[in-house]
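Okay, structure first, notes after.
The complex appears here minus one protein chain, its other protein chains still in place.
Then we have chain A:
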């Protein structure tokens, strides 16, 4: 039984393996539920020389429903210090909420986030970070203001 998400992710995986955009690399994709990709910002940037790890989670209605995307925060990785990224790795981006569309893909989300980091000039956390992190559920898609 192949769900729509499996069909689509098989194709995306093939494409990522063939031709992955610069600065983005597939780290782990052992199933069609959770993928990890690394992200680096190219060129001059406040994030030069930093590597971030993105975790994508897909439900069986992907790509009709958006993936849940977070920066991994563990002993090896930190969330980028960015006004739209909370310290727990949650990302505030319209394309991951009600701006999502099935035209977008894992790669295009990575490129968008890469460009979001590249355009950053001041490394700081979003306002209210501590309070948000204290109350946020683990999955950002379960936060009201992320996915309306």
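Convention: a contact is a pair of C-beta atoms (placed from the backbone, for glycine too) under 8 Å apart; a residue touches a chain by one contact, two chains touch by 3 or more; residues count from 1.
Here, contacts and distances are computed from a predicted model.
Quick one: find the hidden chain's UniProt protein name among "NOP2 nucleolar protein homolog (yeast)", "3'-5'-exoribonuclease", "ubiquitinyl hydrolase 1" or "Topoisomerase II-associated protein PAT1".
From the listed options "NOP2 nucleolar protein homolog (yeast)", "3'-5'-exoribonuclease", "ubiquitinyl hydrolase 1" or "Topoisomerase II-associated protein PAT1", the omitted chain resolves to "ubiquitinyl hydrolase 1".
If the hidden chain were put back, which residues of chain A would touch it?
Residues 1-4, 7-8, 11-12, 14-15, 18-19, 60-61, 63-64, 84, 92-95, 97-105, 108, 111-112, 114-116, 118, 126-127, 144-146, 148 of chain A touch the chain that is not shown.
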